[in-house]
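Notes for the one structure printed next.
All protein chains but one are shown in place.
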Amino acid sequence: MNTAVRWFWFASPHTFFPLAGTIARVCAWLAVPLALAGLYVGFLVAPTDAQQGEVYRIIFIHVPAAWMSMFIYLVMAFWAALGLAFNTRLSGMMAQALAPTGALFTFIALWTGSLWGKPTWGTYWVWDARLTSELILLFLYFGFMALHASIDDVRRADRAAAVLAIVGAVNVPIIYYSVQWWNTLHQGASVSFTKAPSMAATMFLGMILMAFAFWLYSIAVAMVRVRCLILERG
Amino acid sequence: MNWFIAGSYVVTFALLALEVVLLIRRKRKCEAKT
Partner (left out) sequence: MLDAVRCIVGRDLLLALRRRTDIATALLFFVVVASLFPLGIGAEPNLLRAIAPGVIWVAALLSTMLSLARLFAADHADGTLEQLVLGAAPLGVVVAAKTLAHWLLSGLPLVLIAPVIALQYDLPQPLYGVLALSLLLGTPVLSMIGAIGAALTLGIRGGGVLLALLVLPLYVPVLIMGAGSVEMAAAGLEPGGQLLILGALLVFSAAFAPWAIAAALRISLE
């Protein structure tokens, strides 16, 4: 097989199907112990925070979920761009497979952020830069899924949603920067939900473990979902 | 019992579990068809 063919070997849904199954199994089996390790470090090893007490432990979910929400969007946009460039069906399916998980992590980031804010800063919601950007990211995910669902022809839906994902991906840094600027100007309360406690090494370790667990979970879920898509689309 | 911690973790893992359950149901349905 020359190199050109090797790149596209797994671009065929037929050949990718079994590979996706293997990846899903491996990642699922890795995700669980990592999550358990992360929770162990998060609750039993990391110390109580001087200012925030126990409640800071929410960051072991909040920060990894926020990271995943942004990372998945980029990966989704990547597959979408690949699908547009090479006209491969599987790329569009990958993007579609990733979207629900990305949206879920965005919601989790918002939910946990809100529950962290109430005991720490006294309010469930604050229009700070990160939370507001996460909210807009959630809208971008919903837009992607809604657009795809609204178009009957699946190939057209894949391509249209791909353009939207790329435009969104280009906009995300612009949105983040502008929201951050807006936030510094309108700083009513000098509150930032993003002020995590100054990181003890164990806190950081807990976050990293949870982040890896979420990452492997996302891969496993996306692989199963793409297998379903391959079967559903025939 | 810190309700905020509980609310965060319980909801998070419940949603992740829900996603998995729905996905498995979808998997069973489409594998049954082929």
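For reference, chains read A and B in written order, and residue numbers begin at 1 within each chain.
Following the convention adopted for this analysis, a residue touches a chain if its C-beta (ideal position, glycine included) is under 8 Å from a C-beta of that chain, and two chains touch if they have at least 3 such contacts.
Being a predicted model, the structure only gives us computed values, none of them experimental.
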Query = Which of the chains on display does the removed chain touch in the whole complex?
reply = A
Note = Among the options A:L19, A:V45, A:V167 or A:M199, the absent chain makes contact with A:V167
Message = Please identify which residue in A:V41, A:L90, A:L104 or A:L140 touches the non-displayed chain.
response = A:L140
Those residues of subunit A which, in the complete complex, touch the missing chain = 84, 136, 139-140, 142-143, 146-147, 150-151, 156, 159-160, 163-164, 166-168, 170-171, 174-175, 177-179, 181-182, 185
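What we mean here is this: only the chains that are shown with their structure count from here on.
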Request  = Report, in whole Å, the distance between the mean C-alpha point of subunit A and the mean C-alpha point of subunit B.
outcome  = 16
Request  = Quick one: which bits of subunit A touch subunit B in the complex? Just the residue numbers, please.
outcome  = 54-55, 57-58, 61-62, 65, 100-101, 104, 107-108, 111-112, 115-116, 118-119, 217, 221, 224-225, 227-228, 231-232
Key: Complex contacts: residues of subunit B adjacent to subunit A   = 2, 4-5, 7-9, 11-12, 15-16, 19-20, 23-24, 26-27, 30-31, 33-34
